[in-house]
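This structure is in structure tokens; I'll ask about it shortly.
All protein chains but one are shown at their positions in the complex.
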Amino acid sequence: MPDDSMTAQKADSTGNQRPEGEVMLTVAGLKTYFSTRQGVIPAVDDISLEVRRGKILGLVGESGCGKSITALSILRLVPSPPGKIIAGRVVLDGKNLLELTEKEMGHIRGNEISMIFQEPMTSLNPVYTVGKQVMEALILHQKLSKAQAREKALAMFNLVGIPEPEKRIDVYPHQLSGGLRQRVMIAMALSCRPKLLIADEPTTALDVTVQAQILRLMKELQEELNSAIILITHDLGVVAEICDDVNVMYAGRIVEHADVYELFDRALHPYTAGLLKSLPKMYQENERLYNIVGMVPNLLQLPKGCRFHPRCESARAICREAEPALFETGGSHLVRCWKYKG
Amino acid sequence: MEPKADMPSGPPGVPARKEKEPVTESFWRELLYSIKQNRSASLGGIGLLLFVAAAIFAPYISPHDPYLVNLNAQFHRPSPEYPLGTDMYGRDILSRIIHGSRISLVIGLVPTAISMAIGTILGLLAGFYGGRTDSAIMRSADIVMAFPSLLLAMVVMYTLGASLLNIFIALSLVGWAGIARVVRAQTLSLKEKEFIEAARAIGVKNRVVIARHLFPNCVPSLLVLFTLGIPGAILSEASLSFLGVGAQPPTPSWGLMVSTGKEFLSVAPWVAITPGIAILLVVLAFNFLGDGLRDALDPYMKH
Partner (left out) sequence: MGRFVLNRLLGSVPILLGVILIIFVLLNVVPGDPVALMMAEHIDPDVVARVRAEMHLDDPLYVRFGRFVWDALHGDFGVSYKMNRPVATLLMDAFPNTLLLAVAAALFSWLVGIPAGILSVVKKNSFPDYFSMGFALLGVSMPVFWAGLLMQYIFAFQLGWLPVSGFNSPLCLIMPAVVLGWSSAGMIARLTRSSLLEVMGNDYIRTARAKGLTAVSVLVNHALKNSFLPVVTVMAIQVASLLSGAVITETIFSIPGIGRIAVNAIQARDMPLLQASVIFTTLLVIIGNLAADIMYSILDPRIKSK
């Protein structure tokens, strides 16, 4: 299949039928810094990751570790100023997105890579109907007429399980519940059948029952459309349920990478282990929940050595002196911890 | 480097801008600091200090007597002897402008302060008590706000007669409504806050709640309104005097000076133009300072 996904005629099938598991997006050495009055914040500090076709990659970590900024960097939507991508490559099917012009980037956004944002309540424009906002992307990328776009938007509303789509398509965002708004966002994101969907904590702002529905929906749609997903979350339970690979982030860095079975079987990094231990377990109701001691470090005053060592139970002398690299520990399991050097 | 144990909690990474607490002692220090940081605000501040100094020391720094008529010196162009020239009576314009700063300063401060006081009290009452008090006060404010303010002031001046003192009254009567609206809105949102509810719950008297809790939280907004209200009052006085319903000759009011100079615009433009520049500079200075204050106080005003 020719790689002509840049042309306007992008059919629904392009790209998505290539062999599953092949790497389609590579992020290498990505650094996104914020210059603020207090100093430079390395929000994303030398991140590398790979997304495979038809797979779901989980990106987990505590609040503020740089997950959203990583996602926004891929789409080049980091608020600037103060943010700036200062190094790295983001390669989608052979193209380095960081070198594209703004216009070329416009063909990527919403078309080849879509994003669902963390804040469903505020991510829709209050002065336009939700239908118009979904149709906008269709008219832009697929060159549909208004009527066609409306048809397609209705179909998407059906697909994402919005009841009474004919009615809902003409309402304003404030007339919908949070769960429905997030479904609208998903419909919007998937309407052009992107190769890659970035879902930034798509369910955190919603209540638990809705959370499960939305996740199931995303998984179904991903299988149906054979797209890839980067799922950002700090909920390891969600990761276990639907992800194929996992990257664990800490203070702007990736500290562990593994496939999902490996990670839950054999978490190597003390931070990952801590996260796993703090998951509530079904049969241990009366046991106190584990908590990783200490707090997320201030990115303006990062500790010397391993960024995690002040909170690490097994920190050694070397951990206070030098920062470990990402060491390979067999297979594709990578971990940034001195314990696993060599 | 060990991270400090008492690191601020909340958003990780960098302590984000949080909602500020009500006015404390450090408030004024912080405020002064952020004004110094802001270039246009400090420029405005310096301009204002000069303005105030000119008003205070007017008799000592003006080169001539502002009222002295000298028919041998009519319409002198600006020269070393008369730096800004003379008017049709041969009076020194610079001296008149320097003395006029006293009028503008007082006109800027007093009516604005009076209308702020009225507006604040009414706004607090309306917001705190609600109900009939609220609607009576706010409907009156609506009515006052419906007038084009200059016309209302003109009518008041018509009734009371044209004089400087009456301008005080006219401007105070016109200005309170806008203040009352802002203060009421703030009071309403503050009333929902826990610390107010707590104070009321433990039986603190209404008067005390208003004076100790609600009012201090309105101070930042009032400060901005005050700073931006002064140039409005100065411009109003100038306009009224220009129209002949304000200060009367031979008072060196800047607006009146422009008005008398306008007859001679083609032969002696400086007579009308220079007092206008004085007005412009003072108003600009207040606006610079006010904008800077608003930026600096923004976190205090979001309730």
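Going in written order, the chains are labelled A and B, and every chain counts its residues from 1.
Following the convention adopted for this analysis, contacts are C-beta pairs under 8 Å (C-beta built on N, C-alpha and C of every residue); 3 or more make two chains touch, one makes a residue touch a chain.
Worth saying up front: this structure is predicted, and the values here are computed from it rather than measured.
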Shown chains in contact with the undisplayed one are A, B
Among A:M115, A:C319 or A:L334, which residue is in contact with the omitted chain in the full complex?
A:M115
Contact partner of the left-out chain, one of A:L25, A:C65, A:L124 or A:L334:
A:L124
Touch with the omitted chain, as defined above, among B:A41, B:A58, B:L122 or B:M154:
B:M154
Which parts of subunit A face the unshown chain closely enough to count as touching?
75, 77, 79, 102-103, 106-111, 114-115, 117, 119, 122-128, 133, 136-137, 140-141, 172, 174-175, 185, 188
Which residue numbers on subunit B touch the omitted chain?
139-140, 142-143, 146-152, 154-159, 231, 235, 238-239, 242-245, 255, 258-259, 261-262, 265-266, 269, 272-273, 276, 279-280, 283-284, 287
